[in-house]
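The structure appears right after this line, and notes come after that.
Chains shown are a subset, placed as in the full complex.
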């Protein structure tokens, strides 16, 4: 797949300067791009990266019109433009449509005619696979589950019965959609299982990373709204709601019934306690534990600064005595105030 | 599946007040329950939830006898009662007994006649599957492994060779039982593998969450005792012992040879160091790191409070100087004592 610069500008907009017939085969970082590859500079402060590039063309911010002599496309959003050019040049490979002879599809499952069901995939009774969706090798789609149109389930994805996934979803290998939430009633020191009869409902344009788990609801559904992006190894407990267009980095855990707003960004390995609400547009740092609702958008953190081991040990021991230290300071202040009050 | 209130009380006990012929089809939260659904109030302080419910019946604590006019069941443990009613009304679906034609069962594996082996499942040589157990699609049960009776392995579970699982286990998709523990002998800057020749032995009534991993022992076995409940994405290293009826929330890691007591509860994303012992009945908070044995039951934590990012940054910098701060306070105290001692 190749495209000329003229074709790119016709498709994605931007202002073309230089040879529009230049043919582009691939995107690449500037330092190793070659004559049939296009690079980009996201912001003017990185323009020095252009100096030694051998790229065939570059995507530049508007104000960098004269930053080089290469054929170039000017745009207000170079990174986004680059993403779109890359998507054009790197369409996901499509296996042939139809059901592979080594797939196992229930007689009453509904497979849209252009869909592709890979070898070893198992599609349960009453399940629905939408138009043009690709179900990878060894995936399991449970009874009554519903996968929308234009979805891509990479190999070895598991969708439990009756869960629903919208259009254009990308699910990576090993992710598990709809396992039972962790719900037990205590009974004399033992635990009795509470059936998890809710589902997982996932909107359109959602991406779910490898080995991420999203549990089905206890009574209501767990809901992932449109445009949510989830990295790898995220755990989303039962009854959680993730608002539209929120992005969550890897290894984060979200406990039961938490309601995350729209357009939030959550760093890796964050932990969000259950039964709380987080405002739209909130930003949570890597490794941060959120234990109560955040009614106002903002940037929140509890990530510890690290030190050399020996230094840390010396400091950390005082964490166990902070209250005493604070009291000692108060005592000093009191004494000094008494002394200061004396004539 | 439906049951009348009279049938419920006959089966589960409790005191029935009102129309025993009321037929119940499902459990539901009070705010959306309808005429053929039953809700519950766990404790008297939540009785206000009854005000606008349209539930057909409710389960109430004993002292709430007169809290509403609905048909109701009084019990000392409403949540537990609710769990049991839900379990009655929502039996896990059972695939047909027998070996699916797309399963692959070794000639010398022993499959109890009422068991169900799903499509794509692989049962190794000498493995045993107990009576009425369900092995989901694309599960792999290794050579010589043993699954008890009435177990439910959801799709895509992996059990390594020679591991043993008791009766009534529920294993969720993507969990891996019996991978090698992380054991290497250093050799001149490189690592030589130490064969992990122990097994994983899991008791009765254990539930293991999606994508949880339990490693086999190095020389001895890793052991999960009866009634243990493990959430998703938990990592249990080699030679760990988890005492009976302990419950562990998602994303927790337990390092090698740790011995966790019985009836403990461990919050999400906790980390337990290796080679330590934790007393029966201990409670460990979310995000807490336990680095030494806890010989006495109690509630332990090291979870950080979060702040607005800017506030946190200002405070966190002092963590690197706590020792100096403490010394400065000591110095102040000393000086003041000297001064105070002066006449």
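Going in written order, the chains are labelled A and B, and every chain counts its residues from 1.
Just so we're on the same page, a residue touches a chain if its C-beta (ideal position, glycine included) is under 8 Å from a C-beta of that chain, and two chains touch if they have at least 3 such contacts.
Fair warning: this is a prediction, and the values are worked out from it, not measured in the lab.
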| item | value |
| --- | --- |
| Subunit count for the whole complex, all chains sharing one sequence, 2 displayed | 3 |
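Everything that follows uses one rule, which is that only the chains that are shown with their structure count from here on.
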| item | value |
| --- | --- |
| Centroid spacing, where centroids are CA-atom means, of chain A and chain B in whole angstrom | 26 |
| For the chain B and chain A complex, residues of the former touching the latter | 26-29, 77, 79-80, 82-84, 86-87, 90, 92-93, 100, 102, 118-120, 136-138, 154-156, 170, 172-174, 207, 209-211, 227, 229, 231-233, 245, 247, 249-251, 263, 268-269, 286-287, 303-310, 312-313, 316-317, 319-323, 325-326, 329, 332-333, 336, 340 |
| Contact set on chain A toward chain B in their complex | 104, 120, 122, 138, 140, 142-143, 156, 158, 160-161, 174, 176, 179-180, 182, 184-187, 189-195, 197, 211, 213, 215, 219-220, 233, 235, 237, 251, 253, 255, 271, 273, 283, 285, 288-291, 298-305, 307, 311, 314-319, 321, 325, 328-329, 332, 335-336 |
